[in-house]
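Note that one protein chain of the assembly has been removed; the remaining protein chains are unaltered in position.
Let's turn to chain A:
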Amino acid sequence: MGSPFDINGGACVAMVGKDCVAIACDLRLGMQALTISNNFPKVFNYAPSTYLGLTGLATDVNTVSDLLRYKVNMYRLREERNIAPQTLANLVSSSLYEKRFGPFFVSPVLAGINETTGKPFICGFDSIGCIDFAKDFIVSGTASEQLFGTCEGLWEPDMEPEDLFETISQALLAAVDRDALSGWGAQVWIIEKDKVTQRLLKGRQD
């Protein structure tokens, strides 16, 4: 049997722009080569400008996203404020490391803007919570190799929100079209300070 990370398929990517960040995912859910659904978003919202993408084993994507929703809700009730992306990063990391010897088979990607500093923030994780802080972009999922290629080729520093949208969309669509386990549409979020735009991309349906 293959790796648990590759059973259901899926891809996710986050990018930094000028005073903005973007996060995008594909919509496929499969069992090996058989597609089960083309409406399975992998990006979840945890604060007005903080989003988390989860690729990997679909059952763990659901479990981890729900577990974090519970933890973030408890945080908001205690602190009476929204969770900052940096804080969520540490929460994700410690939650995953708790399961060090029986991990969730997920590769999270976090994107957000810190409400107090106004600075964009992205990071990625391995399945046991090691944080990868990046200044440019983070990729994850079965199309991660393809995404590394497209992002490394298309990304440039200090892009405006419109250019960032075009770049992340082209990078994701080009990547998932070369991966049999990802694709079937995509969703993109452009996060600016006090403004979030969500777009649905059709993409190739095969």
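The rule is simple: contacts are C-beta pairs under 8 Å (C-beta built on N, C-alpha and C of every residue); 3 or more make two chains touch, one makes a residue touch a chain; residues count from 1.
FYI, contacts and distances are computed from a predicted model.
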item	value
Protein name as given in UniProt for the chain not displayed, "E2 ubiquitin-conjugating enzyme", "Serine/threonine-protein phosphatase 2A activator", "Proteasome subunit beta type-6" or "RNA polymerase II subunit 5-mediating protein homolog"	"Proteasome subunit beta type-6"
Chain not shown: contacting residue from A:G53, A:P108, A:G141 or A:G203	A:G203
Touching residue (missing chain; options A:D6, A:D126, A:D163 or A:D177)	A:D177
Per the touch definition above, residue among A:N8, A:T35 or A:Q146 touching the missing chain	A:Q146
Touch residues of chain A, complete complex, unshown partner	145-146, 148-150, 152-154, 169-170, 173-175, 177-178, 203
